[in-house]
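Heads up, the thing below is written out as C-alpha cells.
Yeah, one chain of the complex is gone here, protein chain that is, but the others are all in their spots.
The chains carry the letters A and B, assigned in the order they are written, with residues numbered from 1 in each.
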Amino acid sequence: MTNCFQLRWPTRSGLPPFAPVLSVGVVVALLAWSAPVAEVNAGHLYASIPRLIDFLRNILVMPDWKYLPQLGQKMLETLEMTFLATSIAAVISLPLSFLAARNTCPFPALFHGVRALLSLVRALPEMVWALVFVSAIGLGPLPGIMALAFVTVGFMTKFFAEAIEVVDQRAVEGVAAHGAGWLQVKIFAHLPQAWPDFIGAIMYILDHNLRGATLLGLVGAGGIGYDMIMSMRLFDYNRILVIAVAIYIVVTALDRVSDQFRARVI
Amino acid sequence: MKKISFHAVEKRYPNGFHALRGVSLEIEAGSFTVILGPSGAGKSTLLRLVNGLETPTAGHVAFGPTAPSRSSLRGIRSGIGMVFQQFNLVGRLSVMTNVLTGRLAHRSWLGSIFYLFRREDIAIAREALERVGLVDKAWERADRLSGGQQQRVGIARALAQRPQIILADEPVASLDPVSSDDVMQLLRGICDRDGITVLVNLHQVEHARRYADRVIGLNSGQVVFDGAPGQLDSISLNRIYHRDGAPHDELFSAALAYA
Partner (left out) sequence: MKMALMPKKPFNRAPIWIAAVLTVLWLIILHLDLSFQTLLYGYKDLFEYFGRYSSPDFSNLSRYLVLLWQTLAIAFWGTILALVAGVVLAPFAARNMTPNRVVYRIARELLNLMRALPDLLLALIFVASMGLGPLPGVLALGIHTAGFLGKFFAESLERVDRGVIEAIQATGASRTQVLMYGGWPSIQREFLGNSLYILERNVRMAAVLGLVGAGGIGLALNASLETFKFRESAALIIVILVPVLAFDNLSTWLREKLK
C-alpha cells in the first residue's frame, strides 16, 4: 500500500513508521480508558480556575514575620535529616553494592537475593516507610531519618552497583594479576574507577532526599512538612508563602552547590 | 552562479587564537579549489566563513557583487552544501531521511515538523543517492554504514540542496585510501558535471595534485601559495607546511617529498 497523496513520510511505503504510531496509539488509548477514573475533564478544570486564582491571591499577603525563627529551625531540621540519612545510607550502601554488582559478587544466588531485597525496599515511597516507622517508634525526626535511610540504601546500592558493573575489566585484571587479594582488588581496581559515578549518585540522591524530607513532616516524621500541612489546613495564609519560598530557596541552593561540587570533583 | 570573494577577512577567537590574518581571495564560480595547510592554519575557519558557521572579526565574505546580510543567512546556507570530516549524519535516522534534511530549507515549517515531504523532494533525494551510488541503502539506519558510505551520504545530502557551492572540510581525513579516492572523484565529478563551485580542505597533497584546478596554501592564517597544482614544488610545500620553531631537517623534507 503506497501513499498516493502529495505529502509522504520518508519510509519505503510513504506511510508513517510503525513503531512510533503504535506507541502513540497505545498511550492515547490508555489515557482515554483511565480518564474517568482520574476524573480528568476539562469542565472541572475550567471551573476551578477562579478558585485557584482566588487562593493564590490569598497567599500573597503580608508574611508572618514572627514565624521566621521557627521556620528557620524547621528547615535546618529538614536539612539535617537529609544529610544524616544520606550518610547512614552511604555507609551501608558502599560495601553492599559490591554484593549487588554482577562482577564483584562471589555467589550468583546472593547477587539475586540482594537485588530482589533492594527492589522491595525501593518500591515503597519514603512516606509509606515514614508512616510505618512513626507508628513503630513515635513522632519526631528519628522515624523520618530511618525511613529516608532505608529507601536511600535501596537506590544508592543500585546506582553504585551499576557503576561497579561498567568498570573496565582490564584494569581489574591488571591489579589481580599482581597478586592482590580479593578485597584489595575491589579497593584498588573497582573503587577508583567507579568513584566519579559514586559521587554523582550521592549528589543526585542528596538532592532527591531533601525534596523528600520536606514532605515527611506530613506524617509527623520531622521537618517542615508538618508546618506545611498545618498552615494549609488552618488557612494560615501568611505562612504558606513563606514556607514555599523557604523550600524553594533551600532546594535550589543545594542544587547549585551540588552542581558546583560535581563540576570540580569529577 | 556567483563567485566567492574574501575581502581581507580576519578571525580572532575569544581565547585569543588568531586564526586568519587578512586573507583576500576570489574563488571563481564552477571551479575546484583545494586549500592545503598544516593544522591550525585556518583552513576550517576560512571554509566556515562562507556559510556563516563562523563570522569574521574584520573584513567580509561576499557572493558576487553583494555582501551577505544577517537575515538571509538561511537562504544563503540553502544554496551552499557542506561535507564534514566526521560525516555528521544523524545516526538514528535512515539514510533517506538524512539526505532529505538537505531539503529542509525548501519545506514548509509545519510539514517538516511531522517529517512530511513532497514527492519532488523525495525524488531529488533519490536522485542524489543514485549519484553517490547508495540507493540500495536508502532505508537503512545511517550509523550502520561504513565510513566511506556515510561520507557519500553526506555528499548526497549536500547535493539534495541543489547548491551552487559545496564546501568540504577535510572530507577524507577519516577514510581509508580507497574510499578516500571514491569521495574525491565524486566531488570532482560533481564540479565538472553540475558546474558547482567546490572548495575543499585537505592535507593530502597527492589529492590536491590529482583533482584541483587551483591550490591555495594557508599557513598561520595567511595565504602563502596560490596557483595551479603543477606549481607545487618542494619550495612551495616548505612554505606551506613551515612551522615556527620546528626544525627544517631531513625528516621534514622527507615527509614533504612523499606528500
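The rule is simple: contacts are C-beta pairs under 8 Å (C-beta built on N, C-alpha and C of every residue); 3 or more make two chains touch, one makes a residue touch a chain.
Not measured: the values here are computed from a predicted model.
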item	value
Residue among A:15, A:30 or A:257 that touches the chain left out of view	A:30
Residue, one of A:15, A:45 or A:60, that touches the chain absent here	A:45
Residue among B:29, B:62 or B:104 that touches the chain left out of view	B:104
Listed residues A:13, A:70 or A:119, member touching the removed chain	A:119
Touch list for chain A against the chain that is not drawn	27, 30-31, 34-35, 37-40, 44-45, 48, 51-52, 54-55, 76-77, 80-81, 83-84, 87, 119-120, 122-125, 127-128, 131-132, 135-137, 141-142, 145, 211, 214-215, 218-219, 222, 225, 228-229, 232, 243-244, 247-248, 251-252, 255
Residue ranges of chain B at the interface with the undisplayed chain	51, 53, 74-82, 84, 86, 88-93, 97, 101-102, 104-105, 107, 109, 112-113, 115, 154, 157, 161
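Keep in mind that, in the parts below, only the chains that are shown with their structure count from here on.
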item	value
Footprint of chain A on chain B - complex, ascending	94, 96-97, 100, 111, 115-119, 122, 139
Interfacial residue positions of chain A with respect to chain B in the complex	6-12, 16
